[in-house]
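Excluded from the complex is one protein chain; the other protein chains are retained at their positions.
Presenting subunit A:
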Amino acid sequence: MKLYCLSGHPTLPCNVLKFKSTTIMLDCGLDMTSTLNFLPLPLVQSARLSNLPGWSLKDGNVFLDKELKECSGHVFVDSVPEFCLPETELIDLSTVDVILISNYHCMMALPYITEHTGFTGTVYATEPTVQIGRLLMEELVNFIERVPKAQSASLWKNKDIQRLLPSPLKDAVEVSTWRRCYTMQEVNSALSKIQLVGYSQKIELFGAVQVTPLSSGYALGSSNWIIQSHYEKVSYVSGSSLLTTHPQPMDQAALKNSDVLVLTGLTQIPTANPDGMVGEFFSNLALTVRNGGNVLVPCYPSGVIYDLLECLYQYIDSAGLSSLPFYFISPVANSSLEFSQIFAEWLCHNKQTKVYLPEPPFPHAELIQTNKLKHYPSIHGDFSNDFRQPCVVFTGHPSLRFGDVVHFMELWGKSSLNTVIFTEPDFSYLEALAPYQPLAMKCIYCPIDTRLNFIQVSKLLKEVQPLHVVCPEQYTQPPPAQPHRMDLMIDCQPPPMSYRRAEVLTLPFKRRYEKIEIMPELADSLVPVEMKPGISLATVSAVLHTKDNKHVLQPLPRPAQPTGGKKRKRVSDDVPDCKGPKPLLSGCIPVEQFVQTLEKHGFSDIKVEDTAKGHIVLLQEAETLIQIEEDSTHIICDNDETLRVRLRDLVLKFLQKF
């Protein structure tokens, strides 16, 4: 069993598991942190951005100044942002049989895999994962395509040139594999390969293994996966949460007794408690608004935003913010808000019960109804008519490189009354802000990551007791910034196996058993002999029939009836040469009784010697040795076959046959 690790990002995993003749891809996350190296794509022409000075090498060589721009000491690529794909060289991706998706954040590389690698298999995911995943992809494509950029930079990627660039460009990995965003056509094609599944649904893969999605509690439709054969079980845990937020709670019990547990997608901010962060978010929001400032929240169009809107719903009246406008701007804002209300079966119990009342499960419906929350596909159109300040704007993209957020950063960045509050933990907020420096607006970092933290992981592992844990290497050591925090790593016995990008792990267990079925008529014919209480044995003669990874013992075909004998036998009628099987022997030979029997049968001058493994019975007259050991008996006599057969029969008298 092998695990091919195609992504080094712990929360955007992409691994391939080879298990029992199947090749299963676990998630295909897309690492978008690469976009932080690019200049933002402004929706409205930005004089500041277009007038940034070009960057030149120290020797005054200016050939890169078209591609690289400098802003407040940082260098950015002036081109369409590109993404870092999972490894494509480590394994032939056309051999992948299935792709299991655990949540909508972990499927963003899907079009790259399904459309450009020769992939012919099936993708499995839950319905909300597909729908919301589609929204995220749609938003991404929209953000990038609506700001066409004529220029495409590639010179800087030259290895010799890259070495000369300042950090972080110099240290960027695998830049040659970075790719531009996919198109909507590719998205649609990729999504058409998805087969929808429900929690706890058992899916047979070629009869060899069974895969089952389980609720993981992190997002709408997010799942962990169980991959099992009859005797082996691998659990894949990715992006799970034990907090009570909107999704269905995590199903932990089904993860028990795994041989291997692959653990990815833990919280990216282990020191930040989500409750504390939500408090911080609202304190800063209220403080800014009370001072007459605006609040900008760069976010994804789905996920934490639902919880934030719910908290807002509870909080705005008490904080005296009832008249404050909230805007949610995204090409998919409307769909996201609507979709969240229709996936009732994927929601936590409280929200499910609301549906029966009937009430919308999420209170943002009421916020929209009362005009407190307004949503727009973009800043163009209706929004500019309704826009009034101070206000709170939720919009994407959290990398601050594309999307409507770029406009608000340019618009509000100059006033210290305004605040940008980062809630998505996927991007370093300092790096995200770098091309906007110098910036007067206040920046608050309130990462809200509800995924498992290390305390929860250690409790989970104690409870589900996997034999082996496999995880990204980042989880096996304290975070680099806090090397003393030994509590911020996975602590389990045996220690976890770690992987990094482009590594192949041989998972530490061997398959020992395979299940074989016996046809009823064959089973009928068996005559078990009880060897000792509770254990019966029978010999079986049958044909082993293997199809679709299922093994069946079928009765032997009847010997061909001699039909006249003249007809020529066809080759296919040949049955294996099946004489009646030799009987199997069992039991042990009591030496004293054996000697007595020998004497009775006329052998005299018998000597018994004890050896390390058993006994040697020496028939001195006949010059014959009978060597009796635990698992074998040998009769050694010179050329006297009659004697040997006599002795053999005497020995056999003491043994059972079946």
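Following the convention adopted for this analysis, a residue touches a chain if its C-beta (ideal position, glycine included) is under 8 Å from a C-beta of that chain, and two chains touch if they have at least 3 such contacts; residues count from 1.
The rule is simple: contacts and distances are computed from a predicted model.
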Handout entry: Name per UniProt, for the chain absent here [options: "DNA polymerase delta subunit 3", "Large ribosomal subunit protein mL51", "Major facilitator superfamily (MFS) profile domain-containing protein" or "BRCA1-associated ATM activator 1 isoform X2"]
Key = "BRCA1-associated ATM activator 1 isoform X2"
Fill in the blank from the handout: Out of A:Glu359, A:Asp487 or A:Glu503, the sole contact with the unshown chain comes from A:Asp487
Completion exercise
Where A:Thr117, A:Thr183, A:Asn273 or A:Asn334 are the choices, the one touching the absent chain is A:Asn273
Exercise for the section: Just name the one of A:Ser46, A:Gln162 or A:Asn284 that touches the chain not displayed here. Expected result: A:Asn284
Problem - Which of A:Ser318, A:Ser384, A:Gln493 or A:Asn639 contacts the chain that the document leaves out - result: A:Ser318
Practice task
For the chain that got dropped from the picture, name the residues of subunit A it touches.
Solution key: 271-273, 276-280, 282-287, 290-292, 311, 315, 317-320, 446, 482, 484-487
